[in-house]
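Here the complex is missing a single protein chain, while all its other protein chains stay put.
Every chain is named by a letter (A and B) in the order it is written, and numbering of its residues begins at 1.
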Amino acid sequence: MKLSRLNQISLAVLLLLALVPMQSFVYDLFMMKVFCFAIFAASLNLLLGFTGLLSFGHAAFFGTGAYVCAHAMKEWGVTPEIGVLLGFFASIALGYVFGALAIRRQGIYFAMITLALAQVVYFIATQVPFTKGEDGIQGVPRGVFLGIFDLSPSTSMYYFALAVFALAFFFIQRIVHSPFGQVLKSIRENEPRAISLGYNVDRYKLIAFTLSAGLAGLGGALKSLVLQLASLGDVFWHTSGEAVLMTILGGIGTFWGPIAGAAVIVNLQNYLANLGGWSTIATGFIFVVCVLAFRRGIVGEIAHRFKVTL
Amino acid sequence: MFELLGITPQALTSQVLIGLINGSFYALLSLGLAVIFGLLNVINFTHGAQYMLGAMFTWIGLTQLGGWLDMPEFQLNYFVALLVAPLLVGLLSIVLEKTMLKRLYHLDHLYGLLLTFGLALILEGLFRHWFGVLGNSYPVPEVLEGGLRVSGLFLPYYRLWVVALALIVCFATWYFIERTKLGSLLRAGTENPRLLQALGVNVPLIITLTYGAGCALAAFAGVMAAPVYQVTAVMGSNLIIVVFAVVVIGGMGSIAGAIVTGLGLGVVEGLTKVFYPQASSVSIFVIMILVLLVKPAGLFGRTR
Partner (left out) sequence: MKKSLIAQLVAASLVAASAFTGVAQAQAISDNEVRIGVLTDLSGIYSGIEGPGAVLAAQMAVKDFGGKVLGKNIVITSADTQSKADLSASKAREMFEKDKVDMIVGNVSSASALAALEVSEQFKKPAIVTGAASVTITNEKCTPYSVHYVYDTYALARGTGQAVIDMGKKNWFFLTADYAFGHTLERDTTAVINGGGGKVVGGVKHPINTNDFSSFLAQAQASKSDVIALANAGGDTIASVKQAAELGLIGGKQMVVPLLIFTSDIQALGLKTAQGMLFTDGWYWDYNDANRKFAQRFMKEFKGVAPTSVQAGVYSATMQYLKAVESAKSDDGDAVMKRLKSVEINDGLFKGKIRADGKFEHDMYVLQVKTPTESKDKNDLAKVVKVFAAKDATVPLKDSKCKLVAGK
């Protein structure tokens, strides 16, 4: 079976990632965090890069996924794959509601409505008892995958996270390369044309938004297992902003962009955190440089240079 | 005296009054943003940081400048700061526009937004690094100290001064843009820059100056805020999304919309603080959703 160039590279990367627990240079918890945020960034990428819609409120889905999964794991004692799926579907449902409200607006108004809706979710999260407010849901058990594999040890959790990440990645690939994905691309490139061709553009956008929301929730659910915690920070608007940054930095419209962006930002926060305000300054600096000079993002620039799809 | 939902009419009036005071502040703060978006189509996320710079420069002028210049007695008082800080910030913003923002005009709005967001982070990070997070206290200028007692409510003179000045500046800006020749030139520049350029008007210069003016307005609001709110590096980021909401609800092209919405929102927030205080922070976003559902371009907005 001849694999496309993209798939060859993807397999190589996944293989490399599978080797991480066997060395001690890269810390596996760090890598797991990257997976969660990569899925989150990828969900935004699907919306922005492939459909042309910018959402400022995606943290609402990330957080919903995290809270639902955490609650299910802790209070109902489900297995991790069920927990993650519950988080995914909860975000799909929320995404459908948000999408239905926001879709008919354009550009900045769309972004602002998503932000406003996310702020409402944040407020609800502070009030509703099951989220445990400021403390968050702590001590989330990692559970026993399929009733067989205990995910408490780091290595087992790592492979679970890697598998979820790989699945999400391939899911997005399938969407983009499907006829549905082609219509999304045409909407991004020339919406009036797509309408004139008879496509129900709003419906396509809504489906894309809902899928994107579900994926963001998937990232959040995974995160609640990795860090064993779901907190208000997950639904705060700064988190939405961070995800946008990761997507832009990695490269809008690329496949591997989100993980590259996530890896850089998570790494940056890790290393610069001890230096006080430098983390914010560096993040801002990256934003500025990216927008002025590297609009294609890291992976985008590489793809452009070597003339491949990444 | 009858009570409405547990609140006396007297208490209600005071809360509405307080709401109007806050509202005028919101209106002033969103004014610059509305100007920049209305005339330049740029979403200036740096607005919060420029507001913070205005307050910071005011505080520095009063307390630190003397030390830096080795003249311990030297102080820039509040009223001088009202002129100097916006000027400085305006100049700084012009430099930002000429070196960076300019390059993005031909691209999607998104990039301008991201650039200004990045700049905001840099400015905030720098000031956080230099001056810490807890911030500093700036005193109310002596001539404006004290207040008057109105039916059990204490209204500080300083707050009344803020309302008066804010409303004057808001009205003046609106009048300038909507009613004067220069204003109509500005508006024309946005709608059809090439034509205007062909007629011999230096459009890039106008754009640069407009951006500088909008940012100066943010800094002006910052100077006014310094005696009331703690002067910290993060004071802008706390307010920025509220200000955005005001401008969006008012309609992104509309100066009058921003002013009216700012005032209205102040009142709504004030009333929420009485009847359901925990929700006072989120009330503005609920309004935004409701308004945008009914009027997609905001209350006074023109769909482009």
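Structural remarks
Note that in this section contacts are C-beta pairs under 8 Å (C-beta built on N, C-alpha and C of every residue); 3 or more make two chains touch, one makes a residue touch a chain.
Fair warning: this is a prediction, and the values are worked out from it, not measured in the lab.
Of the candidate positions A:M73, A:L229, A:A282 or A:I298, contact with the hidden chain is made by A:L229.
Residue A:D135 is the one among A:E75, A:D135 or A:E189 that touches the chain missing from this view. Within the set B:G66, B:P156 or B:P296, the residue that contacts the chain not displayed is B:P156. In the full complex, chain A contacts the hidden chain through residues 8, 12, 15-16, 19, 22-25, 27, 29-30, 33, 123, 126, 132-136, 138-139, 154, 227-229, 231, 233-234, 269, 273-277, 279.
In the full complex, chain B touches the omitted chain through residues 11, 14-15, 18-19, 21-22, 128, 132-137, 139-140, 146-147, 152-154, 156, 158-159, 227-230, 232, 234, 238-239, 270, 273-274, 277-282.
Everything that follows uses one rule, which is that only the chains that are shown with their structure count from here on.
Chain A and chain B have Cα centroids separated by 33 Å.
Residues of chain B that touch chain A in their complex: 43, 100, 103-104, 109-111, 113-115, 117-126, 128-129, 233, 241, 244-245, 248, 252, 278-279, 281-282, 285-286, 288-289, 292-293, 296-298. Residue ranges of chain A in contact with chain B, taken from their complex: 54, 101, 104-109, 112-113, 115-117, 119-120, 122-123, 127, 237, 241, 244, 248, 276-288, 290-292, 295.
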